[in-house]
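Below is the structure I would like to discuss, written out as structure tokens.
Right, subunit A next:
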Amino acid sequence: MTERETLKADVPAESLVHQRPTNVLVVGVGGQGVIMISKVLASLSKELGHQVKQSEVHGMAKRGGAVFSHVRFGPAVFSPTIPEGEADILVALEWAEGLRWLPHLKQDSGTFIADTQQIVPPFACRNRSRGADLGYPRETVPDVMEKIANSFALDAVGIATEMGVAKAANTVLLGTLSAALDFPVEAWKSVISEFVPPKTIEANIRAFDAGRDWALSFDRQTHLKDWTGRTVRSPAEVVDSAAGITSTLEITEEWCKGCDICIKFCPERCLAMDARQIAILVDPDRCTGCRICEWLCPDLAITVHTQTNTDSA
Partner candidate 1 sequence: MSDVAQSEFNIRKYIREDLFPHFMCPGCGHGIALRALLNAVHNLGIDKNRLAIVSGIGCSGRVGAYIDANTFHTTHGRPLAFATGLKLARPDLEVIVITGDGDCLAIGGNHLIHACRRNLNITCLMLNNEVYGMTGGQVSPTTSTDRFTTTTQSGNYEPVFDACKLAEGAGAAFVGREMTLQTPALRDLIMEAIAHEGFSFVEVLSDCTEVFGRKNDMGDSMEMVLAQKSGFRSNSYGTAVDEPFKPRGMKTGVLHRSERLEYAAAYQQHHAEKSST
Partner candidate 2 sequence: MSTDQNLQNLQGNRACALAAIHAGCRLFAGYPITPSSEIAESMSAELPKVGGVFVQMEDEIASMGAVIGASAGGVKAMTATSGPGFSLKQEALGYAALTEIPSVIINVMRGGPSTGMPTRPAQGDIMQARWGTHGDHPTVVLVPWSVEEVFAETIRAFNLAELLRTPVIILFDEVIGHLVETVDLARFQNPQITDRKWADGKIEGFKPYRDPGDGVPMMARPGDGRRVHTTGLSHGESGFPTQNAGEVEKFMSRLLGKIAKHRDEVERIDARCCDDADVVVVAYGITARAAHRAVSMLRDQGIKAGLFRPITLWPFPESAFKAVAEHARLVLVPEMNAGQLILEVERLVSDKTTVAGLNLFYGEPITPQQIVEKAEALLSQ
């Protein structure tokens, strides 16, 4: 890939092979701060004398949809995008999005930094095309980490929340990222200070340190062994389980044509096909009321009813 770029750019091939850029891919869903991370990184590399290309897609940010950003820096960078299998570092602010982008990571040498937070985006579980061996959310965090040598899965949201700065989870990840790159710590902090609201500088610096410290003290074996499987689920749109909202699912059997869509798309795997080829809810407790099944049932056979427990008005 780099060679082709070289030819295109009419630059002697050799000079670039040695100076190939560093590729960092940042992914997540809308509202998490993907763009902030990539901007900090881009700005920092520029200040440190690199050529930088940063491009992003945040078309659906408002709707909780996927957001991703490519940052490439080095002595010379031509293409703004990172081809598949070429990312040196993949930073995922959301677990499923991280898994979805794994094919972009360099095999063997790529570094995977991921928040274990799972936000069920409206239409998450995307791109699980046939043959893809990583599905959401079947693979547990240890499963994935076992496959990727340089993987760092952390509960950034949990860390930030404990510090009382829940919104700075992305800065925690920046701290972790800083451990994977050779940039001076002070440079990181000064760039971060430029990008966050003045009142929050102090909190963000603390979050950065927490993420960095976590990475530096990271011990793979204990981490895997002690993994408790804590995940934060923020189902799309409707349900905020913290606010005491529960949901029930109604399937109109006479309308169901057994197309399988709801079953395959349910992120929680709580639906199944019965012997009559009709979808049934087999695991109501796991249902988060995310409504994916309702949205996608072509036969309008599923209705998710939500109730607020605390306030019935």
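Some points to look at:
Please note the rule applied: a residue touches a chain if its C-beta (ideal position, glycine included) is under 8 Å from a C-beta of that chain, and two chains touch if they have at least 3 such contacts; residues count from 1.
How these were chosen: all candidates are chains of the complex that A comes from, given by their letters.
Note that the structure is predicted; figures quoted are calculated from it, not measured.
By the touch criterion defined above, subunit A in this complex contacts candidate 1 out of 1 or 2. Contact residues of subunit A toward candidate 1 in the complex are 55, 57, 59-60, 63, 65, 68, 70, 80-81, 122-123, 126-130, 236-237, 252, 254-261, 264-265, 295-301, 303, 306.
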